[in-house]
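Structure in structure tokens, see below.
Every protein chain but one is kept in place in this view of the complex.
Labels run A and B following the written order; every chain starts at residue 1.
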Amino acid sequence: MSETTESKTNGGNFFEDFTVGQVIEHATPRTVTEGDRALYGALYPTRFAVPSSAAFAASVGLDPHPVEELIAFHIAFGKTVPDISLNAVANLGYAELRFHRSVRPGDTLATRSEVIGLKQNSNGKSGVVYVRSTATNQHGEVVLDWCRWVMVHKRDPEAPAPETVLPELKKALEPGDLVVPEGLDFSSYDFTAAGEPHRFDDYAVGELIDHVDGVTFTDAEHMMATRLWQNTAKVHFNTEARPDGNRLIYGGHVISMARALSFNGLANAQLIVAINGGSHVAPAFAGDTVYAWSEVLDKAEISDSIGALRLRLVATKGRDETTTLRTEDPSTGSGAGRYKDGVLLDLDYWALVPR
Amino acid sequence: MSETTESKTNGGNFFEDFTVGQVIEHATPRTVTEGDRALYGALYPTRFAVPSSAAFAASVGLDPHPVEELIAFHIAFGKTVPDISLNAVANLGYAELRFHRSVRPGDTLATRSEVIGLKQNSNGKSGVVYVRSTATNQHGEVVLDWCRWVMVHKRDPEAPAPETVLPELKKALEPGDLVVPEGLDFSSYDFTAAGEPHRFDDYAVGELIDHVDGVTFTDAEHMMATRLWQNTAKVHFNTEARPDGNRLIYGGHVISMARALSFNGLANAQLIVAINGGSHVAPAFAGDTVYAWSEVLDKAEISDSIGALRLRLVATKGRDETTTLRTEDPSTGSGAGRYKDGVLLDLDYWALVPR
Partner (left out) sequence: MSETTESKTNGGNFFEDFTVGQVIEHATPRTVTEGDRALYGALYPTRFAVPSSAAFAASVGLDPHPVEELIAFHIAFGKTVPDISLNAVANLGYAELRFHRSVRPGDTLATRSEVIGLKQNSNGKSGVVYVRSTATNQHGEVVLDWCRWVMVHKRDPEAPAPETVLPELKKALEPGDLVVPEGLDFSSYDFTAAGEPHRFDDYAVGELIDHVDGVTFTDAEHMMATRLWQNTAKVHFNTEARPDGNRLIYGGHVISMARALSFNGLANAQLIVAINGGSHVAPAFAGDTVYAWSEVLDKAEISDSIGALRLRLVATKGRDETTTLRTEDPSTGSGAGRYKDGVLLDLDYWALVPR
């Protein structure tokens, strides 16, 4: 037997492989199908009327029938993993995520990323890479784009540090930045079919909503979800990849679960149009029972029939009826302590609701 | 932080919220897709030729390709849960379920229910609500309808009792009540392709069929099935919802599993056209191995090529080769004792077979 050849497998990029302005075309375009919609509905308790019903979607101007926005996000994001974050120490954050148009079965998504910032860490062994990633459909139209920054190992600690470039990123997108999907019109919105009577004016900034319901995770389900998005990070699939023998649940699985749970109280927050940022505060594993609560952070009128709510979506392990995010830490003041135990996710996004 | 706001979440209806004649339009219309067909085939060992093969379905007059009838039932039923049975003590029964037309990918189902009966319990704390639910497609055509009665808590024990109204429900639908799907014609039925040679005349009233095969349940599978139908009852998903930490398997999951297992011996019972009633005799959990047997309860000629079999479908935990339903209880006589241990489901339905 000849020697093992590993050179054909992808080893991912290291910090010194990135340069500001570099554009990376990510592999494996992926066509969305009705099968994705069905699997999404089997994996998450989603009941939002637009992705659930072609007839409802058509009644608000969306025909053909779009899929849930997070399907597009997960697919687009998964493509970047082999090139951007295979050697990541940590995903540090994301910002300025915008959905530019609806995705329908038959659409093929591809993603490219541009390096927009670099900063070597003072230890010289790693650095932070900032990228803006853009997913397009088969017509070359932009479907979504977002910024993300990750801490990546250096292959060679002796490699010289690049010039530090730090991109300016918005803490939150402005209402004027939001893109309303082409054709959307909530003027003949059917609140009964959608499941709740609450419209834009019924939500107040500062309002907190405990979404009540909980779901216990299983390994089979989170692996199926993560594979569906062609995300290949080993820790999600391989019990031999972590010392504790657990499969780490993909953070996007927690996002989709929390978003689906938020139907109960936010049934009319039909479409996600932007994600301002998010923190995966703690890891989640099979056997954990996840609950969610939301806070209304901001509001904006978009058109005669459409409003936007800026929402904080918090996923917790075990239900937290207090809907508080942080410990009361006297040294920092109320609301500015560290995250409470049990918080899994702190997500900040904009959704469209009927007025 | 302001106080928790729970008012936006659905608390469900209580006994005193229902009045006879009241009509409830249930939320979240749902479009059926080819993804549902595939998932149904991944979750249940179904091999009935009509839903399996578009070519076979077309050869018996069903084109475009319909999905399994139980897909329509589960979706239609799931819609009623948030309004009818969220505060149910128990599902007491159902009756007079009829399928009126085939469901195809692209059809959007919505369900409404009319309250047809009410009877407060003598304890004054709960009552029985009778509803007739009707699922329609995007053209407003009736797809299926059925009656169901559930015992529901009162919110306020002091609320006055309504006038008792008890609907008249048939113990079983008559052959003349059955609706043959438009276009169905078994005159050129391919028994080889369907998998078994047995036709209408080969089945005798009183005949018992042990379906032989067994399947062991998993949590991931029953949760995916139940979510697919947008059934949100907490006990199916949340290990914290029951004192024993088990997730209760949705009764419809047991129905679909037993129906799929019944292929072995009833391969030509292609289409379910009615369900006369059913009892979920005992709860099922992950790790249980379910088997099924059937009894031919009645027979009827429907057309030159089509016959109907009225079948009892029994699901058991562990195989019961004796195919007996009840204990021999001397006080009530043979066949009228309580259900034997291990019986999970006792379902009574009509299916169409080739003559």
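Going forward, contacts are C-beta pairs under 8 Å (C-beta built on N, C-alpha and C of every residue); 3 or more make two chains touch, one makes a residue touch a chain.
Please read these numbers as outputs of a predicted model, since none were measured by experiment.
Between the chain not shown and the residues B:V23, B:L166 or B:V212, the one that touches is B:V212. The missing chain, though absent from the display, is touched by one residue of A:L144, A:A225, A:I249 or A:L347; that residue is A:A225. Although one chain is not drawn, the whole complex shows that of B:P167, B:G195 or B:P283 it is B:G195 that touches it. Although one chain is not displayed, its contacts with subunit A can still be listed: residues 1-6, 8-10, 25, 27-31, 33-36, 38-39, 82, 105-106, 108, 110, 138, 218-221, 223-225, 227-228, 230, 232, 234, 237-241, 247. In the full complex, subunit B touches the omitted chain through residues 33-39, 41-45, 47, 49, 52-56, 65, 192-196, 198, 202, 206-216, 218-221, 264-267, 287, 289, 293, 318-319, 321-324, 334-335.
Basically, only the chains that are shown with their structure count from here on.
Summary of the copy comparison: rotating subunit A onto subunit B for the best CA superposition needs 120 degrees, to the nearest 5.
For the pair subunit A and subunit B, the distance between mean C-alpha positions equals 37 Å.
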